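Note that this complex is displayed minus one protein chain, with the remaining chains in position.
On to chain A.
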Amino acid sequence: MSVLERAQAAPTAPRPPIVNDFSLVVATANGTGSQTANLTLLRSFFRLGIPVHGKNIFPSNIQGLPTWYHIRVSHEGYVARKPPEILVAFNPATALEDVQTLPPGGVCLYHTDLRNLPQRDDLIYYPVPASELVAGIEVPVKRKSYLANMAYVGVLAWMLGVPLPVIEEALAVQFDHRAKLVEDNLEVVRRAHAWASEHLTKQDPYRVEPMNKTEGLILMTGNEAGALGAVFGGVSVAAWYPITPSTSFMDALRTFLAKLRKDEGGHPTYAIVQAEDELAAAGIVMGAGWAGARALTATSGPGLSLMAEFVSYGYFAEIPAVIWDIQRVGPSTGLPTRTSQGDVAFAYTLGHGDTKHPILLPSSIEECFEFGWKAFDLAEELQTPVFVLSDLDLGMNNWMGQPFTYPDRPMQRGKVLSAEALEARGGFARYKDVDGDGIPYRTLPGTPHPQAAYFTRGSGHNEEAQYSERAEDYVRIMARLARKFETARQLVPPPVVAHTPGARLGVIAYGTTRYAIEEAKDRLAQKLPFSFLRLRALPIGPEVRAFVAAHEQVCVVEMNRDGQVHGILQAELPEFASRLRSVAYLDGLPLTAEWVMTRLTEEAQRPM
């Protein structure tokens, strides 16, 4: 069957147009340069004013393994993952399976070099003769295969009605206004668009129309946002060891620091060290924090395992540190390029002995930025390691957001005594609770005062920081650390609560699961109304107890197998343990609203 015959063989029953509401997936092989084409599409929708979000579902591989890029376009503003209705089939290795996943009435744009594409009577097929469309364009061979991806951009532009000038603008941003690159790519888009207009007949209902819902918004990845937040939090030392999906956090940090943190003489006012492993990265952060510089590291699960040793030290010796964990799927190497919320329980008590740590849980690029700077205030105010638990989905994908709000308060550097303050106080005791909040005073090395020095150690110590194995000293220090954690409870960002009057069901979640839950909440508004509390940090504050108390049943939705935060909440709220239900699931993909709706409905029907 020829290309055109197949296109014409599709079902012809007219359907009402579906405007600005679809999900599409581009299936390609890793390393073929499709990311540029995909981001061009994403930016084009964004520039048309339509809420949009893209998710890269990619392999742990440099070249050859399959990769899928999901784009959801939603005039209602929903950005959760949604099974796609439109497929761009450019990967022969997965085409068979990819085509089968489309719903009836779905659309398949296929590379005409694909052999044995499955025929389904209930789909609409459009050919994309990518090889022919790039023929004759003067570029090196490797770039030619990259350019071929622009062919599906052109055919999609025709199919959905994306104006070519919008694509041109998106390309200009994508290629940082390098004219030759923009022109080469645009030429393929134009050719594909012209070819489709001439040879294809539109049979599907999907199209886009300009709206004004992205006006003033920005489009950024969570890792970029977090790194930028750290820069506005005054980060001065960063140490890391490369690990997906945190690497782009450090890349962004390096770029932003180079731009924003040079002194008049052109000297950097920061230092970044690529360490020999995560253990050393954590050690560098501890050393810098101890000596008075704001320091961070970014890692993922396996790196966190290595950092456990230093985090335990930092908790006991009371050293400020900021650790970003861009969560991926474990255990062990797990699925290193898939998303998860599987490190929460581990991070919360990371370290041997009795340890617990404040954890910030961003769900958006705005919160990545905000927690990026706030984490340093918290770490220095509390003199302890503070975690920010993002995830691969948030960290590596582009999200819409409001332009970030500049920090609304001066940097909080915590209880650090200067030489003058020491003189006035007549010295200090490093580990003594002077103010009743569990937070002691510290001094920095280099402070010119004979009483400034103290000895930092991970072994037992008394309030004067002297070595001690006395039971009373140990208990006093540990009790104060527990008190300090109660102070942390009041300092961490409170949850965001959306109460639905009369709802019997409450949902608690954190991080990126919010998008599927918010969509499910709208769609279940009649059938199963529920209230939603979104945690933004651990330890929990009084709002969580109040929320749980106010609902007959509370489901804790999260992306891990064992319901880690569910477990933490049961332990923190033992009187409500039986009304807390775990709705946890992890397959490496972000949750869909459909899944949340199904599971909540099931839980609501289960007897208490």
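Basically, a residue touches a chain if its C-beta (ideal position, glycine included) is under 8 Å from a C-beta of that chain, and two chains touch if they have at least 3 such contacts; residues count from 1.
The rule is short, and it goes like this: contacts and distances are computed from a predicted model.
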item	value
Identity of the absent chain, which is to be given by its UniProt protein name, from "ABC transporter permease", "2-oxoglutarate oxidoreductase subunit KorB", "Formate hydrogenlyase" or "TldD/PmbA family protein"	"2-oxoglutarate oxidoreductase subunit KorB"
Given A:89, A:243, A:295 or A:439, the one touching the chain that is not displayed	A:295
Residue among A:32, A:305, A:349 or A:466 touching the omitted chain	A:466
Residue of A:136, A:426 or A:446 in touch with the missing chain, whole complex considered	A:446
Touching residue (missing chain; options A:115, A:267 or A:606)	A:267
Among A:21, A:132, A:309 or A:572, the residue in touch with the chain that has been omitted	A:309
Contact residue for the chain not shown (choose from A:105, A:205 or A:458)	A:458
Chain A residues touching the omitted chain (full complex)	216-220, 224, 228, 231-234, 236-237, 239, 256, 259-261, 263, 265, 267-271, 273, 275-277, 279-295, 309-310, 313, 373, 403-404, 406-407, 410-411, 443-450, 452-459, 466-467
